[in-house]
Every structure is written in structure tokens, then in C-alpha cells.
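In what follows, a single structure is set out as C-alpha cells and then discussed.
Shown here: the complex without one of its protein chains, the others still in place.
Chain IDs A and B follow the sequence of writing; residue 1 opens each chain.
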Amino acid sequence: MSTWLNNAWYVAGWDSEVDSAPLARTICGVPMVFYRKLDRSVVAMRDACPHRLLPLSMGLREGDSIRCKYHGLKLGPDGVAEEMPLRTDTVNRKVCAETYAVAERHRFVWVWIGEQDKADPALIPDLWPCSTPGWTFDGGYYPIACDYRLMIDNLMDLTHETYVHSGSIGQPELMEAPINTRVEGDQVFVTRWMPGVDAPPFWAGALKQAGPVDRWQICQFLLPSAVLIDVGVAPVGAGASLESHDQGVRGMVVDFMTPESEGTMHYFWGMARNFEIGDAGFTARFKAQQGGVFAEDREILEAQQRAIAANPDLRLAAYQIDEGGVRARQIIARAIKAQQQEAQA
Amino acid sequence: MSTWLNNAWYVAGWDSEVDSAPLARTICGVPMVFYRKLDRSVVAMRDACPHRLLPLSMGLREGDSIRCKYHGLKLGPDGVAEEMPLRTDTVNRKVCAETYAVAERHRFVWVWIGEQDKADPALIPDLWPCSTPGWTFDGGYYPIACDYRLMIDNLMDLTHETYVHSGSIGQPELMEAPINTRVEGDQVFVTRWMPGVDAPPFWAGALKQAGPVDRWQICQFLLPSAVLIDVGVAPVGAGASLESHDQGVRGMVVDFMTPESEGTMHYFWGMARNFEIGDAGFTARFKAQQGGVFAEDREILEAQQRAIAANPDLRLAAYQIDEGGVRARQIIARAIKAQQQEAQA
Partner (left out) sequence: MSTWLNNAWYVAGWDSEVDSAPLARTICGVPMVFYRKLDRSVVAMRDACPHRLLPLSMGLREGDSIRCKYHGLKLGPDGVAEEMPLRTDTVNRKVCAETYAVAERHRFVWVWIGEQDKADPALIPDLWPCSTPGWTFDGGYYPIACDYRLMIDNLMDLTHETYVHSGSIGQPELMEAPINTRVEGDQVFVTRWMPGVDAPPFWAGALKQAGPVDRWQICQFLLPSAVLIDVGVAPVGAGASLESHDQGVRGMVVDFMTPESEGTMHYFWGMARNFEIGDAGFTARFKAQQGGVFAEDREILEAQQRAIAANPDLRLAAYQIDEGGVRARQIIARAIKAQQQEAQA
């Protein structure tokens, strides 16, 4: 049984990663090649020539097509043969590479890996802070050698910041704030509301105003493997609440964990914010800082992945702080089972 | 079921690679050690001491014998014990390492890996251009991490030159010349006859004569895994034909693909020629150029090997240009099956 959901949109890359030159990336165990056509739309195709399986990503781009580097079989953006290796041969249009539905939204390239007739772009989550005037958005890409669900566990419980990120963003106060976990359909919310606290340096600098603040962290899990984290502070008395909080400064951290194989994943991280939006230096510094935070997480997650293999008699335990991750895993498992039952029906 | 033929001669090395010092090389999955006796004849022995299995190739040569580096067991060139670890012990002549029939022909060392009583040197192919006055012969050795049959496919269809070797020996004209594939017993021939064409730079320089030429390429597959390619040009009107073509300049490219393991091989490449035979500089330049061509092939073949593993749901397809390789694979499979039936009978 697969550990990931097949009928789903996964982030395959940042929009800026895909261009006319082919990009090879394995998504959910399937080697894929991505490239842009002349009209800038993105093609996703099995990264194997239907002739002798050489990766098409080694090939040559011609117009909207791609030509294999081995014997020159030329395939159109629909994956169908346009020219055989021997140019005098009749083109056999049954010769083709699998293609995959692609959509471009909120600065990401999304790919649908399962049944292609079910690929509805309306199912892509609405990441409005990543595409709305008054907000700015940027982020990075990091490959990690761990099961993608370990990263979901990590993000659905921010208490790990105290120990893993003790040198950067961790704060003991986080351990003391009560958390609330709730499930709404296929979504999980883990929320922390910290009223009347001192703003930590990062948020104090963003708010540019002295005095106590109300602070929030709202982690939201979405199928198949995303975690969005709504964070920010507002001056006490400005009326901010868990439900509505645009009174101060606000950020939306987006995390997409795309499985590469059973034990490796692609991590796409970004942050949208509604403050200092014209300050490119702020963005650059913040991305650099996040690179350091990420390195701390990667060390932990890859060690955890190795430890799971080295201790086959032990199982992951779950305490109260893990409830968010546990609920997210239950929703993933339930969705996989439902798709399998549907496929067998 | 093995993917290679056992009762067969395989090239184990260039004659110059084997000397009195032991050479370790795994042939068809069997670790072997090769060395020359005082009379310069070659010994091939299992590369494992019958005592504690240490590779004999780590050992010391003494006369025609080899002594294990671990406890000093000394074996004669027939693999039989000549001295026990404790010198006072009686020599037990049942203690022995497997040896393999070896022959030296046409500048190669050949080894027979299957039933030793069937090792008839008369079965070694007659590579006369490699050992005939009026011709000169040289080449190289390259390990490649791919199934040996992928290299046979590669060589039995030279249309790949256009794309793989676009920076070196590829020429679009090759794509347009008609090819003919025929099977004769256990051999496959893929021929191209290009009458009245301009000689490409390499051949024009060899021929030292202006004007149009007749050009040929004759690829010949031989069991267990060799491809010979007869190439050259002759002035139009000199009477050259596919069957007889010594009127101009001629080369014989020899390619031996010796399996090392299921996914790796030893590639022995050489070229005999009947022109500029005294020009050592020509040979050196040509070998250097071939090293570059080889690097292009290796990149393709190793990527193809990885792609086959990464796309287990896909199969190699075969078009018209692949007929030579397809026929060669059929002959290999038939020969393996015949040997297995014979072994069971």
C-alpha cells in the first residue's frame, strides 16, 4: 500500500525553477521531466523516452517539443511522437510518453499524479496571501532524505522549535501557551493564542510599535501533504482574534511536502507577508535565516529517518503535542484507503 | 536465468594488461585473477584462496605459482596446492582453486567461463585485420555500469551517432542512408552502402585523394557479445562493393562487451586499419578522439541503465532501426536456452 495519495495535486516546483530547458524531478516515485512551451505553459511528461527509456530530460528542446538525445525520437508536448528516429519512417502516433496534468498557481507548478481525468484545478488550495496585492511572497526548495510524513509531524507541532531551533527562532514561552487541535473535514487546525505578551524581536521589528501584543500561530493541514501556518501579532486592544487578525502584521508560512520516494521528499517552503512588502533586503535576509532554520530541521529529520530503520522493534509514540500530526496522518491514511476502494470498485 | 552465455569465449583483457603481477577482474559474475607465467602464457584462476577465500590477486607471485597473502598457501598455475600454510604439513593436492581455459589471440586475452572441456580455441573469432601484416591495431578498455546488451543495441544501430555524437563523429547523412539487416546463422549483419558521396573529413584525410567515394558500414554481431564494424571508403569506379572493398582505405572496429555483473560490463574497443599503419601519432590521436566518443556513449548508457530501473512499468521498444539489436538479443536468448536444455539433458 502506497504511503501517499495518488489522486491529488502536488507541488512539483517553484515557477522560477521551470523554464524552456528540461527539469528532471521524481514525484511520488515517478520520474518526470518539466519544461515550458513557447507560450510559457508547463509540460510534465514521464522522464523516459518511449523508445529506449533514456531520460527525456537529457534531450533537446525544439519549439514546443522535445527530442531524445539517444536516437532523436521527437515528442510533442502531448507526449505523442512527431518524428521517428529514422526520419524516413512513418510516424507512429501510438508511440508516446505519459503526460501529467499541470497547473500554475500562487507561484508554484502543481502536478496531478493519479487518474488524469480527475485533475481539476479547482482542487488546488487557495493560497490567497501568495497572490494578493498588499502581500509579498517568496521561499525556497530543499530536498530531504525522510518520509514526507515526518515533516508534517514536525510542522504540526511547533514545540520542537524550543530544542531544535534553540539557536534561532525557539522561545520557551511557546512551550507554555495552550494549544488547541481540531479537525474540520479533511483539515486539521492546531492553534495557539497568546494574548498580551511581549512581541519577540522579529515581530517587534515588523510591527514598529512598542507595547504588549496579541500573538497567534494557526497551523492548518491540507491533503495531500501541505501545512499552512498563519502567524503574526497585533497591538493589544486592536481587536485581533484567532478568527480575524488583520489589525497588526501577519505572515502566512506555506509548506509543501512532496514525496519523491518512500524515504525522500521535496520540501517547498515559502512565506507571504503583509508588511515591509517592498523591502527586497528584508526578504533576502529572511530567506537566508530560514535556510539556517531549515538546516537544523533537516539534521533532525534525516537522523529520525535513519533511527526508524535502525530500531525496527520500536514505534513512534504520540503525546498530546503530537495530536495535530496524528490527526493529519489519520486523514491521509483514510483518503488513501478511500481511493483504493474506489479503484477496486 | 542468466542473461549471458556460459559456454563461450569472452575477452578478459588486452594482452598488455596482463603481466606477471596479478590482475583482478570479475568476468560474468566470477571473480578471477590473471597473471603470466615465466613462459609468458596466461593463467586464469578463481580470485579466492581455497583456504580462507582471500583474493589471490592480493598474493605474491613465485615462479609460475601464486602464494596467498593471508596464510601463505601456495598454488601452482593449475590451481593445485604446492605448499600448505604450515610448511611442515603434507600437501593436500585436493586443495585447489578453479582455473579457466585461456587463449591469447589478436592482442586479446580470452577466457572460457563455462564447461572447461568444451573450451576449443578454434571457436575464437578470426579477427584477421588485428593480426595481419599491412594492418595496424590498437584500442582501449572502459568499464561501463550497464547491462552488456545495451551496448550491443547501441553498436548495432549507428543512427545514434547523429544525436549522441553530434559534437564529434555524427553526420546527418547517416540518417538518410538505407540500412539492410540480415541474419546468417548466429550472426547479424547491418549494412549501409553509400555510393558516390563526399568523403567525410576523417576518411578524406585517410584516402589522400579528391573526388566522390563509395562508403560502407558493415556491423556484424557475433556470439556471445561482440560487434565488428567494417568501415571505409573507396574512389567511385574503383570497383568496391559491400562484398569486396579493399580498393580504398578500410578499418575494422572491434567491440567486445564482456559482462562483469548483471548491471556492469567491461568494454574493449579497438580499431585495425590498413592505412597510415606506421604513423604512431595517428594512432594516438585516434585513440584520444575515441576516448571522447566513448565518454558520450557511457553517459547515455549509464543513464539508460538507471532509467530502466527507475521506470519498472516501462519496456524497451524496438523500431526499424533497432532490428540489428533485436536480432542479436534473440540469438543470445536462443543460445542461452539451448545451453540450459543441454545442461539439463
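Keep in mind that, in the parts below, contacts are C-beta pairs under 8 Å (C-beta built on N, C-alpha and C of every residue); 3 or more make two chains touch, one makes a residue touch a chain.
Here the structure is a predicted model, which means the values were calculated and not measured.
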Selected from A:Thr90, A:Ser244 or A:Gln320 as touching the chain missing from the view: A:Gln320
Touching residue (missing chain; options B:Leu38, B:Leu53, B:Ala284 or B:Ala343): B:Leu53
Residue numbers in subunit A that touch the chain omitted from display: 153, 157, 159-160, 162-164, 175-176, 300, 303-304, 307-308, 310-311, 314, 316-317, 319-321
Positions on subunit B contacted by the hidden chain, ascending: 26, 31, 46-48, 50-55, 58, 60, 67-72, 84-89, 92, 95
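As a working rule, only the chains that are shown with their structure count from here on.
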Computed distance of Cα centres, subunit B from subunit A, in Å: 49
